[in-house]
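Yeah, one chain of the complex is gone here, protein chain that is, but the others are all in their spots.
Chain IDs A, B and C follow the sequence of writing; residue 1 opens each chain.
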Amino acid sequence: MIRVAVLGAGRIGRIHGRNAAVHPAARLVAVADPHVPSAESLAQSTGAEIASLEDVVERSDIDAILVCTPTTTHADLIERGARAGKAVFCEKPVDLSSERIERCLGVVERAGTPLMIGFNRRFDPNFASLRERLAGGEVGDVELVTILSRDPGPPPVSYIETSGGLYRDMMIHDFDMARFLLLGDEPVEVHAVGSCLVDPDIGRAGDVDTAAVLLKTAAGRIVQISCSRRATYGYDQRIEVHGSKGMIRAGNIHRTTVEVANAAGIAADPVQDFFLERYADAYRAELTAFLDAVSGGARPEPTGRDGLLAQLLADAATESARSGTPIRL
Amino acid sequence: MIRVAVLGAGRIGRIHGRNAAVHPAARLVAVADPHVPSAESLAQSTGAEIASLEDVVERSDIDAILVCTPTTTHADLIERGARAGKAVFCEKPVDLSSERIERCLGVVERAGTPLMIGFNRRFDPNFASLRERLAGGEVGDVELVTILSRDPGPPPVSYIETSGGLYRDMMIHDFDMARFLLLGDEPVEVHAVGSCLVDPDIGRAGDVDTAAVLLKTAAGRIVQISCSRRATYGYDQRIEVHGSKGMIRAGNIHRTTVEVANAAGIAADPVQDFFLERYADAYRAELTAFLDAVSGGARPEPTGRDGLLAQLLADAATESARSGTPIRL
Amino acid sequence: MIRVAVLGAGRIGRIHGRNAAVHPAARLVAVADPHVPSAESLAQSTGAEIASLEDVVERSDIDAILVCTPTTTHADLIERGARAGKAVFCEKPVDLSSERIERCLGVVERAGTPLMIGFNRRFDPNFASLRERLAGGEVGDVELVTILSRDPGPPPVSYIETSGGLYRDMMIHDFDMARFLLLGDEPVEVHAVGSCLVDPDIGRAGDVDTAAVLLKTAAGRIVQISCSRRATYGYDQRIEVHGSKGMIRAGNIHRTTVEVANAAGIAADPVQDFFLERYADAYRAELTAFLDAVSGGARPEPTGRDGLLAQLLADAATESARSGTPIRL
Partner (left out) sequence: MIRVAVLGAGRIGRIHGRNAAVHPAARLVAVADPHVPSAESLAQSTGAEIASLEDVVERSDIDAILVCTPTTTHADLIERGARAGKAVFCEKPVDLSSERIERCLGVVERAGTPLMIGFNRRFDPNFASLRERLAGGEVGDVELVTILSRDPGPPPVSYIETSGGLYRDMMIHDFDMARFLLLGDEPVEVHAVGSCLVDPDIGRAGDVDTAAVLLKTAAGRIVQISCSRRATYGYDQRIEVHGSKGMIRAGNIHRTTVEVANAAGIAADPVQDFFLERYADAYRAELTAFLDAVSGGARPEPTGRDGLLAQLLADAATESARSGTPIRL
């Protein structure tokens, strides 16, 4: 039984906290959040105790910490957890600065403790099945990967201002997914095109809300990624991969299987429109993967290095969009 | 080159006449229709000459006749054509009376001439492919066949009054399709339930507009058929067959492949809504099958006996719906 | 907080017991099962205590009982629970004998206590949404209802021998669904056709494994139901309803959204193949509906009378298949 503490009791902390509380291989021991009502609410509903962030990373009766605090605190908490010998699961990103990420990973490496980064989409049953079949050679050699992500709606401009920009805040998931699907053939060139088409305030904040990226890998494979802060029919999350022997894709989940046909046509329900619903299974599977690795002594994946490499792609895309030229890695 | 005449230049006669006129294996020699403007129009557009019905069935320079006249004239024209040594293609049904059909088939048998009945749906590329794969054992032994037919809208009540009723006029296609898909295992029991739900005038004319039938075959296979005189999203024509190893189905053809997604859902176009459009390919393939059989000396299918057996099922369904009990054949 | 006991800790008892244990409006107080290891296992995993069936229906600290024991004990436990003033949720059927059901419902009526029958499919989010839209008039007046149910595979013949037969054991769910979708227009005629096509041992046990039924309602609406003990691509559960203004349907849930395209075609995953997975959401929603009704003082639905009426339809279908004639109700 792995003794777990969750750091941060916001939206994503509550997900991981509750999943840990009912997980057969874990016991949620403590909840830490400087915002007391959040900590109390999660502690109460899970039977965990309330603790301070400081305590949690030090206490010897805690084996693993789930870092769900704001991004600016991630690297520091990872380092403190690692130094205290704890297994760390950290929501993406480790930090908005690649240099800071590299330093942090150095600390973890020296500590020799497990670190897993929360790229939850790898654990979506649909995407995981797609990747498994891809890795099994079902469509032959990969030639072209297309990834599409559209958020239901833009976050507040105040969030965007400190988010690192669309490529680091949103498309980083797609960069990790691209790497996940490329099975080791790393991107060597990034070209990004971005626009502000959804909300002019996002543009005034220096960011884009609609963007597309072309990646080329060492072996010449091509990846197309597109992102938008606006979806019109639900949270849109799709992957399509063409290989030498076929195509494989994974799509959205409709709210129900109901279809209505009349003179206007034949209509299905919109797709699920909230990431916590769309990825509920993924969050559970992600936690299980972390706990399995910790209890089995294996290195959990996605690793800190996966977090770094996705961040470097996001940095390159940001620079490409700024300069108007492709960036070689 | 088979010299063909078309008898009847109405809606379906024009289809067969034009298909014959451009068919590489046929020459449309003559068009006969007592309604002169119809005959003239089709003759003009195809380069055929106008002739009387009497002439056409006698003339020695005509090899094959396509009978597209009103139902009441079918049996007589088939007999005259057969006696004159001509190959005959006749639109369904041969007659509304099974006794009359049997007499007619006796005449054809004695003449030894080819006769094909126009159950066009057997030649629809989708249904033909389904049947071929079924016959090839792709879903194992057939257990349950479901056939659905919904016309875009009811015909005039004046038509319904002389149509023989829904089971003989409309569901006869589905009875033939059921026999086509059962690969020789004939229905031995028919139970029909009908209602008047679309237009009360149809009920006043003594007919139903919504009906469902259960067939049981000699080997215990089950067939569900449903028909309605009303479709709401296009001409609805579907088949689904469950077998011991799987299920096979064939569906409708949408007007386009366009789909629109928005907050209301994801909508495809309605399906094609007119039988001449839906079955355009089927009519062409049907004529080719007839001409191929005639030129190759083979017996064309569906045969006159297929026409009779479908009619007997329609008779039984009509009687079952009237009496409220299943009819054994 | 409603204090709940679960009677029967088998497959379905474990589902309801666990759902009750984590339900915010309920507390699972006790588990009763004469098979001690089953009771212990469920009690342990939920924190409930073990009790005898006798105790549970008597104890004043229990508000509601969930009857998940074998069918032969249902009516008796319902009566004892009702007499003890408890709200009762009972898995279908109340009994295989309609007379016994009627007597039992009389006892409950005199007790004035809530009784809900476990027709779980009404609570499937897809079917529930379909029904809600139907009731809202989205497809106009209902004309034709088609329900299809195919189990993944036949149960042991020993089970079939005491099951009451396919119509009472399996198709009873579809009879209830038909009534649910007909919005008050009750079936007045039942015609059933059954065959033994899957396993001859089922035939030797006096039952069928493949069956279809035609229902006609008081208003002339038509219902087609088909059932098979064998599914080939997952647990097949579909509904299609045609109305005067359109068609509405609800279908299966695929294991993933992955599709693979190659020279053989474009293939989706099979559908979910186990009822506990397919209806996991339905079981949760069903319990919530029961608890909501109990706490709100409302009469829970489906009622005991719904259980009786579905049973009468199953009885009529059994008799129709035996006699070869439709049964009027």
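Operating definition for what follows: a residue touches a chain if its C-beta (ideal position, glycine included) is under 8 Å from a C-beta of that chain, and two chains touch if they have at least 3 such contacts.
Quick caveat, the model's predicted, so the values are computed rather than measured.
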Selected from B:49, B:76, B:102 or B:138 as touching the chain missing from the view: B:138
Residue among C:71, C:98, C:149 or C:232 that touches the chain left out of view: C:232
Based on the whole complex, identify which of A:221, A:254 or A:278 touches the chain you can't see. A:221
Which is it among B:44, B:72, B:129 or B:323 that touches the chain not included here? B:129
Residues from subunit A at the interface with the omitted partner, ascending: 139, 141, 143-144, 146, 150, 189, 191, 193, 195-198, 210-212, 214, 216, 220-222, 224, 226, 228, 230, 232-233, 236, 242-247, 324-326
By the contact definition given up top, give the residues of subunit B that touch the hidden chain. 22, 125-126, 129-130, 133, 138-139, 245-253, 255-263, 269
If you put the missing chain back, which residues of subunit C would it touch? 232-233, 254, 261-271
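Definition applied: only the chains that are shown with their structure count from here on.
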List the centre-to-centre spacing of subunit B and subunit C in whole Å, with centres computed as mean CA coordinates. 42
Would you please write down the residue numbers of subunit B that are in contact with two or more other chains? 232-233
